[in-house]
Each structure stands twice: as C-alpha cells, then as structure tokens.
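Of the protein chains in this complex, all but one are displayed in their positions.
What follows is subunit A.
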Amino acid sequence: MAEAFKFELVSPERLLVSEQVESVVIPGAEGEMTVMAHHAPVMTTIKPGVVTVKTAAGNEERYVVFGGFADIVPAGCTLLAESAVAVGDIDRADLARRIQEAREDAADAKDDQTRTKAEQFLSQLTTLESAILPA
C-alpha cells in the first residue's frame, strides 16, 4: 500500500475534504496529474474537471471543480477550488448555466486573446459535462 499524505480540498464557502489520502488526480491546466506522497513542490492552476481522491482507507471519491489552483508540497496537497461539489451532488442546471455563460463570454470577447481564453474554458466545461453526465 502506498504511503498516505494530507489532502485538503477547500472552496471559498467551506473546507470540503481534509484527510489522509493515497493519491489524488488533479485536472491541471497543463494536463492531468496524479499526486502521491513526497511529490515535488508544484504549484499549478487547475481547469474545470474532476478530482479523483483515493483515501487511505481505500475509498474513491470524486469531486467536480470549476477552476482554481493546487499547492503541492511533499507533505501534502492543498487544492483551492473556485467551487467544488461531490460528483453525486452536481446540479445539472447549474452546469448548464455555466456553459451558457461561457458561451456568451466567448461571443462577447473583444480581442483574440480573451476569445481564445473563453473558448478554451467553454470546451473544458463541455468536456466536463460529457465526462460526468451519463449520456
């Protein structure tokens, strides 16, 4: 069994998870990454996606996060999410609303840079939607 480390998932409203875990899969801005104990210190922004947590007890929990960033040190990992919910509690209407907003943002973008950013965000959201909602 792999060594456990401290993982915390924090959203502005509350502390969602704070426990010993075996591994965490984070949807990093530059690709997914699995964090285990003694990971080299990394700081990364995260894109909307699913965080998979494997607890020390062997359970697997999945959370949906909408952007944020992760602070990884050898002793633990802190994930500051803009908003986070357990996959089971996801509100479809909320997700649909976010996608709608992202679409509007992309349409309203004034210059190329913001448009690329908005479109990127939109595609991340739609990927996320297809990933968590059974078709």
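One rule holds for everything that comes next: a contact is a pair of C-beta atoms (placed from the backbone, for glycine too) under 8 Å apart; a residue touches a chain by one contact, two chains touch by 3 or more; residues count from 1.
Here is the rule we use: contacts and distances are computed from a predicted model.
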Should one name the undisplayed chain from "DNA modification/repair radical SAM protein", "ATP synthase gamma chain", "Cytochrome c oxidase subunit IV" or "ABC transporter permease" using UniProt, the answer is "ATP synthase gamma chain"
For the chain not shown, which residue from A:4, A:25, A:42 or A:85 touches it across the whole complex? A:42
Provide the residue numbers of subunit A that touch the chain removed from this figure. 8, 10-15, 28-30, 40-45, 68-69, 71, 73-75, 78, 80, 82-83
